[in-house]
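To start, the structure under review is shown below, and the notes come after it.
Let's turn to subunit A:
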Amino acid sequence: MKRRLILGLALATAVAPSASAQDKPIRLVTVGGALTEIVYALGAESQLVGVDTTSLYPPAARSLPQVGYMRALSAEGVLSLKPSLVVATTAAGPATTLDQLRAAGIETIVLPDRYDYDSVIAKVEALGRITGKESQAAEMIARGRADMDKLQAGLAGTHTRPRVLFLLAMGSGAPQAAGQNTAADGIIQLAGGVNAVEGYTGYRPLTPEAVIASRADYIVVTQQTVDQLGGLEAILDQPSLRQTPAGRAGKVLSFDTMLLLGFGPRTPQAARQLAAALHPELAAAP
Partner candidate 1 sequence: MSALEAAGIEVRAGARSLIAGVSLRLQPGEVVAVIGPNGAGKSTLLGALAGDRALAAGQVLLDGKPLKSLTRLLLARRRAVMPQHSSLAFDFTARDVVALGLLAHRDRLSKQAVQAIVEACLSETEALAFAGRSYTLLSGGERQRVQLARVLAQCDADPTAPPMFLLLDEPIAGLDLAHQHAALASACRRADRGLGVLAVLHDLNMASRYADRIAILEGGRLTALGPTETTLDPQRLSAVFATPILRVESGDAHAFISPG
Partner candidate 2 sequence: MAVSRRRPIPLFALAAAMSVVAGLCIGAFPVGIDQLLAAVGLSSTPLDGTTSAVLYAIRAPRVLAAFCVGAALAAGGAAMQSLFRNPLADPGLLGVSGGAALAAVSVIVLGERVLHFVPPEARPWCLPAAAFLGGLVTTLAVYRIAARNGEALVGTLLLAGIALNAIASAGIGMLVFVADDQQLRTLIFWTMGGFGGVTWTAILPALLVLAVSVPALLPAAHLLDALALGEREAGHIGVDVERLKRRLVTLVALAVGASVAISGVVGFVGLVTPHIVRLLLGPAHRTLLPAAALFGGGFVVLADALARTIVTPAELPIGVLTALVGGPFFLWLLAGRAARDGL
């Protein structure tokens, strides 16, 4: 609670100067799928003039002008849309582009991207303030909180903390597994699971021995990976995966990428879906 307060205050100070910008029509560029989703959820999409390539939800966002890949932004690309405000997460880069935007006089706000629910609330609050939709933001936060509290209550009654292995880039060579400080790690924890790999941050390739040593109870991949490999069964084609408890029981789960990893407004929904898969006993509850 206290952490939330401090975070909220910090963001309020960061966002405060833009309060005056509300007098002029805002031309907003969001960099990061979660931020775009939030803007749409707040009903403020009319203020959007551009988004990045990770902004895939809702589908309407895909028809907005593009500013490029979140981690490889070009200042001119952004500036050509003549934005008045750019909002991004810490994952956006390169840092020099953000500096150039500021040097060109465009207010550039960077929101912290820690993969927990508090940061989602912080993003919603900030965007609510920026777009002038504070009441809608407060409502969204309240609903989300309620959903998460209900989920946590349900999880409190479960006895297991299944080991979950999240895999990416499975097609070529060793699959990349998500370690600490990743969106996958965050959502696994929210769903009442435990990351099957530990000891590193970010994504690392896993050797077959490490895969087996993870003793994963569940393997989670994105729908994109499934499509790439041609079906859930293809995932288990990897001999090392077949040796894990998940592999032996055929417990491979797939989710839409933005839904699972976006840490946007649909986070409670994602957490609930994953939790239901990890804890079948929850599905029975109303």
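Here is the rule we go by: a residue touches a chain if its C-beta (ideal position, glycine included) is under 8 Å from a C-beta of that chain, and two chains touch if they have at least 3 such contacts; residues count from 1.
As a selection rule, all candidates are chains of the complex that A comes from, given by their letters.
Computed from a prediction, not measured in an experiment: that's the story for all the values here.
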{"item": "Direct contact with subunit A in this complex, candidates 1 or 2", "value": "2"}
{"item": "Residues on subunit A engaged by candidate 2 in the complex (per definition of touch)", "value": "66-69, 71-80, 82, 93-97, 99-100, 103-106, 201-204"}
